[in-house]
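Okay, structure first, notes after.
Shown here: the complex without one of its protein chains, the others still in place.
Right, chain A next:
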Amino acid sequence: MMRRGFRAAATLGRLRALPGAPCLLPIRNPATASGSSMASRISRFCPEKTDFKDFALPNASWCPDMLGLYQEFLEKTKTDGWIKLPSFKSNREHIHGLKLPTELADTPEKSDSRIITRSIQVEGQGYEHVIFFNPSEKKSVCLFQPGPYLEGPPGFAHGGSLATMMDETFSKTAYLVGEGLLTLSISIRFKNMIPVGSLAVLNVSVDKIEDQKLYLSCITQTRDQKTVYAKSSGVFFQLQLEQE
């Protein structure tokens, strides 16, 4: 296992360093850019027919606030150009038909791997969430209800669970808007704790795209916007997926 890990790391070492970047990352070659458009990424990401189970659907554990806001956004998917993103048990299912660039694809496939936000399978215990995406505004809204398994202090969600939900929403948005794949940095200013079982709304937007990087910001608050839980920003690196 470690040998494979080192091999992956050594492979990364063969890549050129971006000026000023801490990490060795593949340079995007404009000449061979995949030319995948946002529309094609969205249609691949949101297949009309699929065998993969979509976990981003209401269940008995959802609080009234979450259900209510979910219905509001469902209406917006019919009228205002919003799209409900499906949520599968692993990102492999989301990029079905595509694969990571060779430099990063060295690590072995683990059949029992799951994305962290769908790792807790008991309804209501973990990351209950659904993300709505607006392509023309380059924005996402994530409805997040942390369950008792995400508890830090008694009755409130652990800070890391909110960081995870932010990274996840940033990452899906960055990918759909501009093929952003790797988190380069994330910066969070915590304001208030989220009570377990209550709804937190994450509003994410893409602020700019520059030098192969996407800059996103997020404000996490209650549905009525009266309490701000946290403000954060993230920078993602663009990477093209390759055909399998």
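The criterion applied here is as follows: a contact is a pair of C-beta atoms (placed from the backbone, for glycine too) under 8 Å apart; a residue touches a chain by one contact, two chains touch by 3 or more; residues count from 1.
What we mean here is this: contacts and distances are computed from a predicted model.
Novice: Looking at what's absent rather than what's present, what does UniProt name the missing chain, "Autophagy protein 5", "DNA-directed RNA polymerase", "Alpha-1,3-glucosyltransferase" or "Acyl-coenzyme A thioesterase THEM4"?
Specialist: "Acyl-coenzyme A thioesterase THEM4"
Novice: Which one touches the absent chain: A:S43, A:N59, A:S113 or A:Q225?
Specialist: Answer from the full complex: A:S113 touches the omitted chain.
Novice: Check the options A:T164, A:S217 or A:Q240 and report the residue that touches the missing chain.
Specialist: With A:T164, A:S217 or A:Q240 as choices, the missing chain is touched by A:T164.
Novice: In the whole complex, what residues of chain A lie against the chain that is missing from view?
Specialist: These residues touch the chain not displayed: 1-2, 4-6, 8-9, 12, 22-24, 90-92, 95, 100, 104-110, 112-117, 119-120, 125-126, 148-168, 171, 181-193, 196, 227, 230.
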